[in-house]
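What follows is chain A.
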Amino acid sequence: MNMTLLAAASIGTGVMMLVAAVAALVVRKLISAIIIVGFVSLSASVLFLLMDAPDVAITEASIGAAISTVIFLWGRGKIGGEE
Partner candidate 1 sequence: MSSTFLIILFVLIGGGLFLSFLRLILGGKATDRAVALDTTTLITTGFLVLVAFLQGRSMLLDVALVYSVLSFLGVLAIARYLDGGLR
Partner candidate 2 sequence: MSRTPAVISTSIVLLGIWFSLTLSTDIQEITLGVVVSLIVAIATHGALTGNLFTLLNPRKGLAAINYVFYFLGQMVKANIDVFLRIFRPVIPIKPGIVKARLTIKSERAKAIVANSITLTPGTITIDIIGDEIFVHWVFLPSGDVHAETQAMVDSFAGRLEKIFE
């Protein structure tokens, strides 16, 4: 029972992650793409946790949510201009 639920959760998270990755490619504004990429790495962290790797999940959450988002935003600010 538990295994079925967890497998369903993994599949759902994977599908959401794929859809979000495609959406990050096609979305028009750069800042929206950065927000969606933040969601992609957060759901990657959930997927790692569902696959029995809590240590990798913690690392992915810290790199993906905090550092890469801040670096993307910083770079976006450096480039300047619209679009």
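Rule of thumb we're sticking to: contacts are C-beta pairs under 8 Å (C-beta built on N, C-alpha and C of every residue); 3 or more make two chains touch, one makes a residue touch a chain; residues count from 1.
Keep in mind how these were chosen: all candidates are chains of the complex that A comes from, given by their letters.
This structure is a prediction, so every number in the text was calculated from the model and none was measured.
Interface record for this complex: partner of chain A among candidates 1 or 2 is 1, by the touch criterion. For chain A in complex with candidate 1, the touching residues are 1-2, 5-6, 8-9, 12, 16, 19-20, 23, 27, 29, 31-32, 34-36, 38-39, 42-43, 45-46, 49-50, 54, 57-58, 61-62, 65-66, 69-70, 73-74, 76-77.
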